[in-house]
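My questions will all concern the structure given below.
What you see is the complex with one protein chain gone and the rest in place.
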Amino acid sequence: MSIKKLAIIASKGTLDWAYPPFILASTAAALGYEVRIFFTFYGLQLLRKNLDLEVSSVGNPAMPMPFPVPVMLQALPGMQSLMTAMMKKKIQSKGVASIEELRQLCLEAEVKMIGCQMTIDLFDFSHEDFIEGIDYGGAATFFEFAGEADVSLFI
Amino acid sequence: MSIKKLAIIASKGTLDWAYPPFILASTAAALGYEVRIFFTFYGLQLLRKNLDLEVSSVGNPAMPMPFPVPVMLQALPGMQSLMTAMMKKKIQSKGVASIEELRQLCLEAEVKMIGCQMTIDLFDFSHEDFIEGIDYGGAATFFEFAGEADVSLFI
Partner (left out) sequence: MSIKKLAIIASKGTLDWAYPPFILASTAAALGYEVRIFFTFYGLQLLRKNLDLEVSSVGNPAMPMPFPVPVMLQALPGMQSLMTAMMKKKIQSKGVASIEELRQLCLEAEVKMIGCQMTIDLFDFSHEDFIEGIDYGGAATFFEFAGEADVSLFI
């Protein structure tokens, strides 16, 4: 039986959307999959050395809120930080790993991470902003692997 | 010829993003596919007995509006409910099925639905909040099926 392969594109960079790529990647790796994640567009934020991810409920009425907050108030200064803090506290109190921990877990499980060079050029990011142990490439690098993958997901 | 398989992750919980998983699943089932949907994060809202999905145009300038509404006003109290009502009316007037109907159609077509237990624990949801006839599991449950699927989609 050949080894299963999972190819992920991580394109979002908020705290809530940081979970799916790392949870799916670490789970698949634990199941014996060979996994690669291509971080592009806002997803590149997930590779920063110093993660400063925030969550926003504006435009996402599906987010479970600890108490009802009108959309207008959700846009008030400080609300984004407050909701990010509350979400982090909830995650921690439930024993769910932080993004930093899940990312480290993925690296230790040999999940290969590739930062999108085009996005880096576009937003004037620097390789020094990002963690060690990752590669850089473009969409063609993604397809090299995805073309042979059993599961491909755009997150 | 073997039976085709479709694996979907439904991660969003607004009225508009509720359509893609159920439309794609019911269409594929009608074409003879074996289909499984893994509902996780905000997507778990789609499995509630009492659906109360809303739509938001804030942050989505691509939403066709019946008349132009400045972003600031879209955040006013009541606007989210108003736009949800208008969207539902439009959908109904065009003879498009409601989410409840599409979901029921999927169940009757033997689309297998799995609720994410980790999300349920995280947000203190209860199994009683959700419809009958679904299973519960984690990301590993998804990969069991997705690893053999012909099409995998993260929605």
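Note that the chains take the letters A and B in the order they are written out, and that residue 1 is the start of every chain.
In this section, a contact is a pair of C-beta atoms (placed from the backbone, for glycine too) under 8 Å apart; a residue touches a chain by one contact, two chains touch by 3 or more.
If you're wondering where the values come from, they're calculated on a predicted model, not measured in any experiment.
Contact with the undisplayed chain is limited, among B:Leu24, B:Met83 or B:Ala139, to B:Leu24. In the full complex, chain A contacts the hidden chain through residues 7, 9, 11-14, 40-42, 45, 53-60, 74-77, 79-80, 118, 121-123, 138-140, 142-143, 146-149, 152-154. In the full complex, chain B makes contact with the omitted chain through residues 4, 6, 16, 19-20, 23-24, 27-28, 30-31, 33, 56, 58-64, 70-72, 74-75, 90-91, 94, 96, 150-155.
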